[in-house]
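The next block holds one structure in the form of structure tokens; read it before the comments.
Shown here: the complex without one of its protein chains, the others still in place.
We just call them A, B and C in the order they show up, numbering each chain from 1.
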Amino acid sequence: MEGFRLFPEAASTIAGRVDGLFGFLIGVSLFFAALIFALLLVFAIRYRRRSEDEQPPQIARRDWLEATWILIPFVLVMIMFGWGAKLYFNMMNPPDGALEIYAIGKQWMWKFQHPEGPREINELHVPVGHPVKMTMTSQDVIHSFFVPAFRVKMDVVPGRFTHIWFEATKPGVYHLFCAEYCGTMHAGMRGRVIAMRPTLYEEWLRSHVSGEPMASTGESLFGRLGCPTCHRADGGAPSLVGLFGTPVRLQSGATVTADESYLRESILNPRAKIVTGYQPIMPSFQGQINAEELTQLISYIKSLGQEQTNGS
Amino acid sequence: MPTAHSGKTRRSTLAKSHSALAHHFDDLGQQYEASTLGMWAFLVTEIMFFGGLFLGYAVYRAAYLEGFIEGSQHLDAILGALMTAILLGSSLTMALSVHAAQVGHNKLLARFLLLTMLLGVAFLSIKGYEYWHKYHTHMVPGFAFHYDGLHPEIVRLFLSFYFIMTSMHALHMIIGLGLQAMLVMMAWRGRFSPEYHTPVEIIGLYWHFVDIVWIFLYPLLYLVG
Amino acid sequence: MAEVVPQRIYYRVFAALITLTLLTWGVSYVHFGGYLGIIIALTIAIGKTALVVLYFMHVRYSNRLIWVYIGAGLFWLVLLVGVTMGDYISREWLPVSVGWQRLNVPDYAPHPTAPPVSEEPGRRPATP
Partner (left out) sequence: METTSIPPQVHYLNADYGIKSWLFTTDHKRIALLYLSSITMMFFVGGAAATLMRLELMTPQGDLMQPETYNKLFTVHGIIMIFFFLVPSIPAVLGNFLVPMMIGARDLAFPRLNLLSWYIFTLAGLFTLAAIIAGGVDTGWTFYTPYSTAFSNSYVILTAVGVFIAGFSSILTGLNFIVTIHTMRAPGLTWFRLPLFIWAHYATSMIILLGTPVLAIAIVLVGLEHAFGIGIFDPALGGDPVLFQHLFWFYSHPAVYIMILPSMGVVSELITCFARKRIFGYSFIAFSSVAIAVLGFFVWGHHMFVSSQSVYAGMIFSFLSMFVAIPSAVKVFNWTATIYKGSVSYASPMLYALGFIGLFTMGGLTGLFLATLAIDVHVHDTYFVVAHFHYIMVGGAVMGYLGGIHFWWPKITGRLYPEGWAKFSALMVFVGFNLTFFPQYVLGYLGMPRRYHMYPPEFQVLNVMSSAGASILAVGYLIPLVYLVWSLRYGALAGSNPWGATGLEWQTASPPPTENFEATPVVTQPAYAYGSFGEDEEVHVG
């Protein structure tokens, strides 16, 4: 990690592809910059003013020239767009079955939690060779999760979940930066991403399961907050078993998918979206739980969805 | 568009030595054209200014329709309709003021302007009453806001939009009233004539624009759902 | 100078404006489903605006440049609101995969709403 370099390390599956596109743009740019500089230099020297009353010949326009330098750049930028968009779509779409890690940004630190329980601050352990999907939210202002070696970046926005995924290819220790200005110690909101071989990662996970899995923490929190009073069979509230990822019909007639953002809103602002056939009686938990506890609750609700699937 | 508006050749017959002609214009026709275009260009900036607010409104209305309907129920639609009628009436009297100026009737002009101002003040008074009422029922976000309905946060958001949009509108009206007061003074001094009444026309344009903003605010704020 | 518009036109326009105001108020008591209500209200408001702009503001009698400026103002307004709303509407379109899989979890099965996976779910880490 030490030492001067001119080009960043590439340590994820996407990094090489981004660098390839970058190389294409560098090539195009070098060609045009060299062309313009050479023309300017040659013209400026070759046609320098030799006497004060020199009268150069006048040329007004050549439409074929104009057409050329409109069409060629057009074709090139369309290639850039298409190539870039394809890669971007890929970056924004985590593959199925990616390992899911939660991240919470707060002034000025990163908190991570692995579903098995281990929590980390400003350090993120990930396995090499397996896609990792980050589910991120912020407790205060907008931050941005940026790992230069992986060529990925995503803003971490309060009030919603954002996602990014990557697959590390080389074991090593990489910079993690906050890229969105977030206040006084913005520059101190840095961390390390430690990419490990899968076996070592498994070992690390096992040795760091100090507490319980995230979903279990969520379950006990669920009980402590009194949720099961209503959210049980015939309890007057919608059942949460098998809920995650399924469509929910609302009183307003609309249908939403029960994803992280929906669960988050329903916990903090339960009256925003009322499930059809139920009364708006649930109190808001805004201010009673923090972002971390929120992710634990959501993790628990997600695990309920899974149990049901496994059972069926 | 090339040669359409250079103005200089077409207007040469108009007064070239009128006392209201500024030194850098050739004639009153050119001066009139410049002032009108200037006001319209300014109104384009006003469209974009209110456009930012309408955008914010649209985003949250789409996201929280139920809360917006609930918030809207705390506004009196009949009072709103009355305010709309008053403001439309003031637009009518403003248009009639321009007419009076065009035919060179300074006294009538002053009277219509005063009537316009009266209607404007009536509108602002009702608005003031609405604000006062909201203040007393703790429904002004940021000032001891308290609300116990179904969607307290969204109603608060809705009322934020209500107050920002209507207060920006009211601010424009107050500026308009000041400009009209100035016109009344000028009319009393007999400054306008069929050749020169540009200020009446362009301040008229401004007033009608303020009216148009309200035409949209009324259904968007008072009649949600 | 602007054309002198006969006064009776102003009175007629005013009458039309008041009628439309009453209409928009009356219609608001009818409950339409979905977006119909707001569409009707906005259509009436746009109609009222057109009357004010064309007659009270004399645009009907103005030169083309004024029309161009008004057109530009409206176009940019639609651009601002339309494109930004486009972002908000399309945010939910991309189904972010709901995978919830752990390494070496033998009893993993893909979630019911996840697209069917042909091979084994997800890529496993290569054996070292």
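One rule holds in what follows: a residue touches a chain if its C-beta (ideal position, glycine included) is under 8 Å from a C-beta of that chain, and two chains touch if they have at least 3 such contacts.
The structure displayed is predicted, hence computed values, not measured ones.
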Chains in view touching the one left out: A, B, C
Hidden partner chain, touching residue among B:134, B:156 or B:208: B:156
Of A:33, A:121, A:254 or A:281, the one touching the omitted chain in the full complex: A:33
Omitted-chain contact residue, chosen from A:102, A:146 or A:222: A:146
Where the missing chain touches chain B, by residue: 1-3, 5-9, 22-26, 30, 33-34, 37-38, 41-42, 44-46, 48-53, 55-56, 59-60, 63-64, 67, 141-143, 153-154, 156-157, 160-161, 163-164
Residues from chain A at the interface with the omitted partner, ascending: 1-8, 14, 17-18, 21-22, 25, 28-29, 32-33, 36-37, 39-40, 43-44, 47-50, 54-62, 65-66, 69-70, 73-74, 77-78, 80-81, 83-85, 87-89, 91-92, 107, 140-142, 144, 146, 148-149, 151-155, 157-160, 162, 175, 177-188, 190, 269, 272, 286
Contact footprint on chain C, counting only the chain that is left out: 65, 72-73, 76, 79-80, 83-84, 86-91, 93-94
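By our rule, only the chains that are shown with their structure count from here on.
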Between chain B and chain C, centroid-to-centroid distance (C-alpha), Å: 24
Distance from the mean Cα position of chain B to that of chain A, given in whole angstrom: 45
Per-residue overlap in chain C, given as positions that touch at least 2 other chains: none
In chain A, residues with contacts to at least two other chains: none
Complex interface listing, chain C residues touching chain B: 1-2, 4-5, 7, 10-11, 13-14, 17-18, 21-22, 24-25, 28, 31, 37, 41-42, 44-45, 48-49, 52-53, 55-58, 62-66, 68-70, 72-74, 76-77, 80-81, 84-85, 88-89
Touching residues (chain side chain B, partner chain A) in the complex: 64-67, 150-151, 153-154
Sites on chain A touched by chain B in the complex: 252, 269, 271-272, 274, 280
